[in-house]
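Let me begin by presenting the structure, written as structure tokens, before commenting on it.
Removed: one protein chain of the complex. Kept in place: all other protein chains.
Our next item is chain A:
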Amino acid sequence: MTTKTWRLFWGSGPARVPLQNGVGRYVQQLQRITFKFCKTHGGSLGMREYIEKDLVEFARHNPGVVVYLKPRRHRSPCLKAEYLNGEDDYISTQKHTCEDIKKWVEYLRCRSGYPVEHLINYHHTDHPSIQGPWTPWLHRDHKLNVVQYPNEELSTAHKVKKTATEELMELYEKQKMLTEMEKTS
């Protein structure tokens, strides 16, 4: 998928953080996660394995996340994550292996709840410059404060390039010097 398509459909923006998270202390944004699965169907095999092996450890390491298990007969398994900003995310785990589910749970655990966007900036500030805005008068030569106008020197055209005459004169001078040097040696 190209960047353009991503921006068109999923939007773009700077990196955001909810509620100045991390300025004071860090608060995990995932508030609850629901594992929906079937107790008998083969599609939920990986999910059942995850629940047996890894779920208790996940819950132990994340006491701030409420974990719900919702068995549903003959329905495909999925993960539903709810975040503090009121958003939720849903991931279908039909026929996923235990390892896949582990990775998806980790993905949901680390998210902020904001939609996945194309980041236009990795940093953001509300005050781009603490020195104030640039103006045409910034860093101006202080001599200009006491100049009397009209001023002849400041009114002349600003020279950018040498004129053809000046270049010829320079060449002539150079040549003259060389010939003099030859004579003396």
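Here is the rule we use: contacts are C-beta pairs under 8 Å (C-beta built on N, C-alpha and C of every residue); 3 or more make two chains touch, one makes a residue touch a chain; residues count from 1.
Definition applied: contacts and distances are computed from a predicted model.
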The complex's invisible chain, by UniProt name, from "DNA-directed RNA polymerases I and III subunit RPAC2", "DNA replication complex GINS protein PSF2", "Large ribosomal subunit protein mL44" or "Vacuolar fusion protein MON1": "Large ribosomal subunit protein mL44"
Given A:Asn85, A:Asn121 or A:Gln175, the one touching the chain that is not displayed: A:Asn85
From A:Gln131, A:Thr163 or A:Thr179, residue that would touch the chain that is not displayed: A:Gln131
Interface with the unshown chain - residue positions in chain A: 18-20, 23-25, 27-28, 31-32, 34, 63-66, 68-70, 82, 84-86, 125-127, 129-132, 135-137, 140
